[in-house]
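For chain A:
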Amino acid sequence: MSADAAPAQTPPPAAPSPRVGLFVTCLVDLFRPSVGFAAVKLMEDAGCTVEVPAAQTCCGQPAFNSGDRADARDIAGAVIRAFEGYDYVVAPSGSCASMLKKHYVELFDGDPAAMERANLFSAKVFELVSFLTDVLGLDRVEAAFSGTATYHDSCSGLRELGIERQPRKLLQSVEGLELKEMQDSDVCCGFGGTFCVKYPDISNKIVSEKTRCIEESGAELLLAGDLGCLMNMAGKLKREGSRIEVRHVAEVLAGMTEQPAIGEKKRG
Partner candidate 1 sequence: MHITSPAFKDNARAALDDDALQRALGNVRSGFIGKRAKAAAALPEFEQLRDAARDIKDHVLAHLDLYLEAYADKVEASGGHVHWAQSAEDARRIILGICEAKKARTVTKGKSMITEEIGLNAFLEEHAVTPVETDLGEYIIQLRGEHPSHIIAPAVHVNKDQVEEDFRRVHTHLDPARNLEEPTTLLSEARAVLRDKYFQADIGITGANFLVAETGSSIIVTNEGNGDLTQILPKTHIVVASVEKVVPTLEDMSQIMRVLARSATGQDMSVYTTLSTGPKRPEDPDGPEDYHVVLLDNGRSAMLGSEFQEMLRCIRCGACMNHCPVYHAVGGHAYGWVYPGPMGAVLTPSLIGVDQAGHLPNASTFCGRCESVCPMRIPLPKMMRHWREREFSRNLNPAAARYGLGLWAFFAKRPAVYHAAMRLAIGTLSRLGRRSGRFASLPFAGGWTRFRDLPAPQGPTFQAQWAKQRKSA
Partner candidate 2 sequence: MSDARTAILARMRASLGQRAEDTARRAAVADRLQRAPRGVIPARGQLDPAARTELFCKMAEAVQASVARVASAAAVPGEVCAYLKTHNLPARVRMGADARLAAMPWAGQPHLEVASGRAEGSDLATVSHALGGVAETGTLVLTAGTDNPTTLNFLPEHHIAVVRESDLVGDYESIWDRLRQIHGKGVMPRTVNMITGPSRSADIEQTLLLGAHGPRALHIIVVAD
């Protein structure tokens, strides 16, 4: 894990119509299905066949990061089985993608056969925007959004998967969208999974610094690639009475912004 890590290992060449298994992520499944549909649209538009295995729940990070290796290993094993047979496994989250790609292999120390399966699996896993750009070679999208946006680099995507230029490149191709960088876009928002409820005071201080940077950017819309971070930042912005809207980057790239922004009520 490091900021200077190469952005993903050299991906296998994309088949003409690659078969992609979408790892929805638990937060998207439960809180914001529109992100999942945006991911499906982006990949189908790029020529992929997308399927969503029903036998998936969560990537296992809550267990892994709480020191519960046994449950994390069980969940990892189930995810690997559920996605056997796909050319690629794509998640609309840097954090979950990194769990699947970088950390699953750590769970199978001392079990060479399982480790081998985890390694093969790992090579197929990508975060959504990185998949579109680094694997499929996309450098623009057909979408429009009128307004100014600022992009927060979620930690796992940035430092474990090297996702930094890719979303900005695609966002620049969105018609009518102007990108305004915030100060310290690479600094954590204070979410940290269970951290935000285990240490709420510290998390609050960190997210308050983040919302200050977001406000100071002058943008009308906050984007990021991880729903956990987005719910944290949106929750804080709304509590502060901010008018800034918050969306997952996939919604804007797919041109699917008819749903209310995160934490907003239905319009009209």
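Criterion applied: all candidates are chains of the complex that A comes from, given by their letters.
The rule is short, and it goes like this: a residue touches a chain if its C-beta (ideal position, glycine included) is under 8 Å from a C-beta of that chain, and two chains touch if they have at least 3 such contacts; residues count from 1.
Treat the numbers as computed from the prediction; the structure is a model and nothing was measured.
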**Item:** In-complex contact partner of chain A, selected from candidates 1 or 2
**Value:** 1
**Fill in**
chain A residues touching candidate 1 in their complex are 1-4, 24, 26, 28-34, 36-37, 52, 54-58, 60, 62-69, 71, 74-75, 78, 82, 106, 155-156, 159-160, 186-188, 190-207, 209, 231-232, 234-236, 238-239, 259-260, 262-266
